[in-house]
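Removed: one protein chain of the complex. Kept in place: all other protein chains.
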Amino acid sequence: MSAIIAIIRRDLLLAMRRKSEVLTALFFFIIVVSLFPLGIGPESALLRKIAPGVIWVAALLATMLGLARLFAPDHADGTLEQMVLSPTPLGLLVTGKIVAHWITTGLPLVLLAPVLGIQFDLDTGALGILVLALLLGTPLLSLIGAIGAALTLGVRGGGVLLSLLVLPLYVPALIFGAGAVESHISGLGAGGHLSLLAALLALAVFFAPWATTAALRIALE
Amino acid sequence: MLTATGLSCVRGERRLFAGLDLAVGPGEWLHVQGENGAGKTSLLRILATLSPPAEGEVRWQGEPVEVLAEDYRRAMLFLGHHGAVKEELTPLENLTLAAQLDGFELDEATALQALVRFGLRGREDLAVRFLSAGQKRRVLLARLAVRKAALWILDEPFTALDVKAVAMLSGLIEEHLAAGGMAILTSHQSMPLPNGRVLKI
Amino acid sequence: MNWGSPAEFFAMGGYAQYVWSSFGVCAALMILEPILVRKRQSSILRVLRRERQAERLDSQ
Partner (left out) sequence: MNNPIIQWFKYGSPQSFYPLAGKMIPWFWTLAVAFGLAGLWISFFVAPTDFQQGEGYRIIFIHVPAAWMSMFLYIVMAFWAGIGLALNTRLSGMMAQAIAPTGALMAFLSLWTGAIWGKPMWGAWWVWDARLTSALILFFLYIGFIALQAAIDDPRRADKAGAILALVGVVNVPIIYFSVKWWNTLHQGASVSLTRAPSMATTMLWGMLLMALAFWMYSIAVSLMRVRAIILEREAHTEWVKNLPEIQGKSS
């Protein structure tokens, strides 16, 4: 357990020393979301309708930005090798790294989403559901993305390949996440979507670190 | 005691070596020599369990290393081509964090002492990216000194070190061997250390 | 039998362009794929034969 906390602290410390990267992903998110009204028009009924989808798609893309650097720097300077050789099981360390990735990329998106939702004229209830859905969904994005990041480690054209591998796997998260807000707005209640999202998250928590670990070992062989 | 029997390594379509046997006991060290591309690094990576051998097996204290898994990794320290040092962190942070990942707490005094010993006094709180290549390697030497491992597997530990640092490292290895440790290393230099054997591949 | 004449068959009750473009593309791709695989096989065989020949010349 202490090793998990150590690696989370280490990655957060590194993120603090490289603030610009974290902020870039965050501003990317804000800019992408803010561009939509400019492209579509300021009509608030339409904006309300597209808001959940737009915010979710932007969240997917913003998470993708950070993924390429989830393992690559550690791979380049040899610390990843040391993690594989550490007496602590690699699965735990990988889980720690995924948690740190979520804290630096997912959590800021969750916190910013209400502000962006207001731009799209969402009411308070919908904002709450949006935050809740993102809170369940963004860890899922980090978990699934980690598999892709590990698979494309040290591979030619890794960045583009990463999005090709990961984005199709993000489809369920996108559907249930954006769907939660939509069905709340249309009065159907978001419970079903949110519990499905939670179920997916539970599945990913078990499955993704295992797959990521296996992929990392292959990449280092 | 580390033993390996019948190791072979295949990279791509090429067979780098086959039927390789080796044994290193307490207080002994092994100097792996060979031309560029002969498979020195591959051999060390196999011994460190980073990659599986195509054939053969590696045993630690008589048990296969895959079975021992974490117990073997606790007893072994591998330093590869890459420094395994984070550029953004200070030498002190690097040492303590590496120790935590290895599953033990390193108090600041011990860490500081190791850094001073390897001539990094006054550099403890400077991000590693401001250090020279040789100083970066010295951070690694400090890590060797603080981590209690019975077996050291070192890939080209002398690169980028100046005369003084080479002497320090040799001294460190000698101390390690005298305390009953084992070492396997690759190097282009010959090393005047006792109980050494040479493995040519 | 559904069709009075070949012309009727090819007209597909007014859906000719849809039906034939589906079946046509399907047939074309399913003919093309084995041809491409065959090409891949024969090109590797050619390389191997040449290597073998070179080896033989070398040993003579």
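Note that the chains take the letters A, B and C in the order they are written out, and that residue 1 is the start of every chain.
By our rule, a contact is a pair of C-beta atoms (placed from the backbone, for glycine too) under 8 Å apart; a residue touches a chain by one contact, two chains touch by 3 or more.
This one's a predicted model, so the numbers in the text were calculated from it and none came from an experiment.
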Suppose we count only contacts with the excluded chain; which residues of chain C make the list? 1-3, 9, 12-15, 18-19, 21-23, 25-26, 29-30, 33-34, 37-38, 40-41, 44-45, 47-49, 51-53, 55-56
What residue numbers in chain A mark contact with the hidden partner chain? 147, 151-152, 155-158, 161, 164-165, 167-169, 171-172, 175-176, 179, 182-183, 196, 200, 207, 211, 214-215, 218-219, 221
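By definition in this document, only the chains that are shown with their structure count from here on.
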How many angstrom lie between the CA centroids of chain A and chain B, rounded to a whole number? 36
Chain A to chain C: how many Å between their CA centres? 43
Centre-of-Cα separation between chain C and chain B, whole angstrom: 56
The answer for chain A against chain B in the complex is residues 2-3, 6-7, 9-10, 13-14, 17-18, 76-79, 81-89, 93, 220-221
In the complex, chain B residues that touch chain A: 48-52, 70-71, 73-74, 76, 78, 80-89, 93, 97-98, 100-103, 127
